[in-house]
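Here's the structure we're looking at; comments come further down.
Missing here is one protein chain; the remaining ones are kept as they sit in the complex.
In order of appearance the chains are A, B and C, and numbering begins at 1 in each one.
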Amino acid sequence: MLQTVSEPRGGQVEAVPEAHLLAYRFMLRARLLDEKFAALYRAGKIHGGVFLGRGQEALSAALGINLTKSDVFAPLIRDGAGRLAFGETIVDAVRTYMGSSLGPMRGRDGNVHRGNPQAGYLPMISHLGAMVSVVNGVLFARRMKGITGIVGATCLGDGATSTGAFHEALNQAAVEKLPLILVVADNQYAYSTPTSRQFACESLADRAAGYGIAGHSVDGTDLTACLKTVGMAVASARAGKGPQLVVAKLLRLCGHGEHDDASYIDPKYKTSALGRDCLKVAEEKILQQKWTDAAQIAVWRSEAIREIEEAVAQVQREPAPDPFAEEWTALSTKRLIEGNA
Amino acid sequence: MLQTVSEPRGGQVEAVPEAHLLAYRFMLRARLLDEKFAALYRAGKIHGGVFLGRGQEALSAALGINLTKSDVFAPLIRDGAGRLAFGETIVDAVRTYMGSSLGPMRGRDGNVHRGNPQAGYLPMISHLGAMVSVVNGVLFARRMKGITGIVGATCLGDGATSTGAFHEALNQAAVEKLPLILVVADNQYAYSTPTSRQFACESLADRAAGYGIAGHSVDGTDLTACLKTVGMAVASARAGKGPQLVVAKLLRLCGHGEHDDASYIDPKYKTSALGRDCLKVAEEKILQQKWTDAAQIAVWRSEAIREIEEAVAQVQREPAPDPFAEEWTALSTKRLIEGNA
Amino acid sequence: MSLTYLDAICEAQAHALRDDPRVFIYGQDVGAFGGAFKATKNLAKDFPGRVIDSPISEDAMVGLAVGAAIEGMRPIIEMQFADFSTVGFNQIVNQAATLFWRTNISCPITVRLPFGGTSGGGPFHSQSLETIYAHYPGLIVLTPATVEDAYSMLLEAVAIDDPVIFCEHKFLYRHLKAEKLPSEALPIGKARIAREGRDLTIVAYSAMVQDALEAAGELATEGWEVEVVDLRSVKPLDTDTVMASVARTGKLLAVGESWPWGGVTAEVIARVTSEGYGLLDAPPQRLNAKDTPVPYHPNLWAAHRPTVRSIGAAARKILRH
Partner (left out) sequence: MSLTYLDAICEAQAHALRDDPRVFIYGQDVGAFGGAFKATKNLAKDFPGRVIDSPISEDAMVGLAVGAAIEGMRPIIEMQFADFSTVGFNQIVNQAATLFWRTNISCPITVRLPFGGTSGGGPFHSQSLETIYAHYPGLIVLTPATVEDAYSMLLEAVAIDDPVIFCEHKFLYRHLKAEKLPSEALPIGKARIAREGRDLTIVAYSAMVQDALEAAGELATEGWEVEVVDLRSVKPLDTDTVMASVARTGKLLAVGESWPWGGVTAEVIARVTSEGYGLLDAPPQRLNAKDTPVPYHPNLWAAHRPTVRSIGAAARKILRH
């Protein structure tokens, strides 16, 4: 059984083989789930965009398994692995993509725009950078309430660092010394735009000093490195050392969305170390270290596939949202809805 | 005669005594003009706010005299000295504060919101940080047109560095390698808010590395240092070395506006080196170096006072804007004004 | 004792902070300084750690409030001027306003906007932004016109589970006075008959209510009985009270200080004519500011916005129809 959101995580991931295996299994599940979404998209069964985390699973899983259920997490589009590690169920992910009325977003919002605020799992809005200050707000409120020892984590791409929202929020976290971990996946492109058109510094980690916060760089294709660096960053934040900026270098191994063939990606990346598939790298390491064997991995894989297929089959039988049953209001205060006077 | 906007400046300010004297005279004029505005405000002759540059004249003048009339300048609220050095006439400054219909803003906008875009002198909007990308745009367009050797300069306070607009624009300038000089006057407060509530880095100059641009720090109370550092930054930008961030430390020697007694300013600053009056420091240096004598300074002072008094007297006789003569439209395309069909 | 509109806002916040530990205030200079307009005077001292200076980061200010609201707090955000809320616009309309609808978790934040024209304010310290916020689903937009409403509606705003845009008029801050704070009030969502009359209904809100009342007073000396409806909240907008008034008077003038395209006056007229067409016996009219930014010079400013005189003139035209 995989660890779920109801079991304690965080602080337990130091034993190296266990952490690797745990993270690897989330990576594998996320990869397989992504592949299913891509297939459903190609079959015309998903409306709107499909966004994969291919190549970013190591970074995302390393973050997810370092969080506890008392923490706050605002993942972004490529964080399927982190979401699962933080406790999202496969069925809720499928429900959101398929617009099921039983999903956390009830068909109102879709695809990667999913979460459960009450579980500390914040559903992103599309506007890049906008979630960082929201995480700050949760942390700020918890501090006011005297809750300590928790952290808040959120993820952005290289492109999202160009938003004003990113800057205002990171600076705000620094001024308030909040336990924020901001993980930047520098995957060389923002949609089609290469990083040379996005920033001019050597590494985005160079920004940390300008906010007076800790900065960390890591090879995002290497699970071992991600576990170490992200683990350290989370531990620092948890220990009260203020915001942590983690910048991982890697390559997006898919299109921006599944509509995009990513033909603009410079071939040089694909053959470079950046272009390694983190899932393969992690698997090789696990086998080489004999932390488990190929047969066990095959079992995990087929278990995950079965779970995914079952989830899809189940969701396809679930009711679509009914416009006639829908309460057409954005207000929670019923007496203020016009016509309700 | 003081140099005016029609005479070439920039690149001519290296001869040390001349640069000091030139800058000092703009500082002096700006200080006296500010004092007049304060007096008019107290007398109820100015509607709305009055914002002084007291304590920031050295930095502002050092920037202004390093610009040529082909450059672009978007000053902020405390840049009276830089404005004069860039070629603004005292009478236009007075006209804007008094709302004269003959002023550059024709009574439509007021006080520090003045400029003349066609002369490369951009009138600020109030929203902090918003002018930086506009300067970028002018520089970007000029480069497209093949114009080289020019620079664009703009100023912000410590508080304005917390805006998203600041970040987006500085990053944009870095990506485009524009000849932008961004001068930050870290005067310890944004209105009443101390810098400890505004940022957590050691110095705002630490931000330069995160944008991949050059950073410079300077003692803003010392004209000699300002001339050297700002001169160097302008020369670097002019030489094609990309954006330059100049951060000056100093103290605001007045209220946020004239309505504000600034009682919140920590007394420790007033007795520290930061709290020195840059005008006095510059004057002492000039006298000590015998670049001129006190009698000459007294003449400059009385000339400036006369010019200011004449300007105020003149503007007070100028017509106020007439709402009946006003074209009540924000459009330049007359045929698109509703009712003009 | 006499209290201003501004005092009422400060008192309401003190009251909210005192009664509800979930309330805190976050904004530029709101702490020890007490805010640019002194709307949070003494609150940082009286409520340590709960009235907090923010950096100049409107986007992050609102974002933080939303996060805190998710965590069960009831933050009040002070924008230094309504005009600067355009920088925090995205977080207000796309983050705060959509949260409940998307997640079923309510978002009880109050964003205070010192708004509206004052002489010498100029284009960036005078704007009336109720229209852009009311257009978005998920926001409550309040526009109190009296000292009493400033107090009771702000208290209710903080108590409401939805995000509230609280438009407090800068011109009224020191201009309006009352003897004491109210102990009860109309609920939010109900308009108020500010003056009764049977010849014409003037619908107004915020500072324009005061001008409309003055105009009605002048018209009374000419023998006209003008009814003035104070909307109090522009979203929700109390169509019933407006229609009941128009049913009595048969004539409608809608007055607003904001720009002429769209906005409250258009919405009021569209509702009355589509839902209560037969009630009118003359064409409904509207009066707004001119379609330019708000001018700096007092002469221009006074001509830009509706005034007692222009309201009176518009009213006479309808009355003589």
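Structure notes:
Simple rule for what comes next: a contact is a pair of C-beta atoms (placed from the backbone, for glycine too) under 8 Å apart; a residue touches a chain by one contact, two chains touch by 3 or more.
Just so we're clear, the structure is a prediction, and the values are computed from it rather than from any experiment.
By the touch rule given at the top, the unshown chain touches A, B, C in the complete complex. Touch with the chain that is not drawn comes from one residue among C:Asn104, C:Ser119, C:Thr273 or C:Thr307, which is C:Thr273.
Although one chain is not drawn, the whole complex shows that of B:Val299, B:Ala313 or B:Leu331 it is B:Leu331 that touches it.
Screening A:Thr163, A:Gln188, A:Ser217 or A:Gln244 against the full complex identifies A:Thr163 as the residue touching the chain left out. Touch with the hidden chain on the side of chain A covers residues 46-49, 99, 105, 107-111, 113, 125-128, 159-160, 162-165, 190-193, 197-199, 264, 320-324, 326, 328-330, 338. Residues of chain C that touch the chain left out of the display are 83, 86-87, 89-90, 93-94, 97-98, 101-102, 123-124, 131-132, 134-138, 235, 237, 258-259, 261-267, 269-270, 273-275, 277-278, 280, 282-286, 290-293. Residues of chain B in touch with the missing chain: 104-105, 108-109, 113, 115-118, 122-123, 125, 127, 130-142, 144-145, 164-165, 168-169, 171-172, 175, 329-333, 335-338, 341.
Here, only the chains that are shown with their structure count from here on.
On a Cα centroid basis, the chain most remote from chain B in this structure is A. Taking each chain's centre as the mean of its C-alpha atoms, chain B lies 36 Å from chain C.
Averaged C-alpha coordinates give centres for chain A and chain B that are 45 Å from one another. The multi-chain contact residues of chain A, meaning those touching 2 or more other chains, are 164-165, 168, 171-172, 175.
The residues of chain C that reach two or more other chains are 54-55, 57, 59, listed in rising order.
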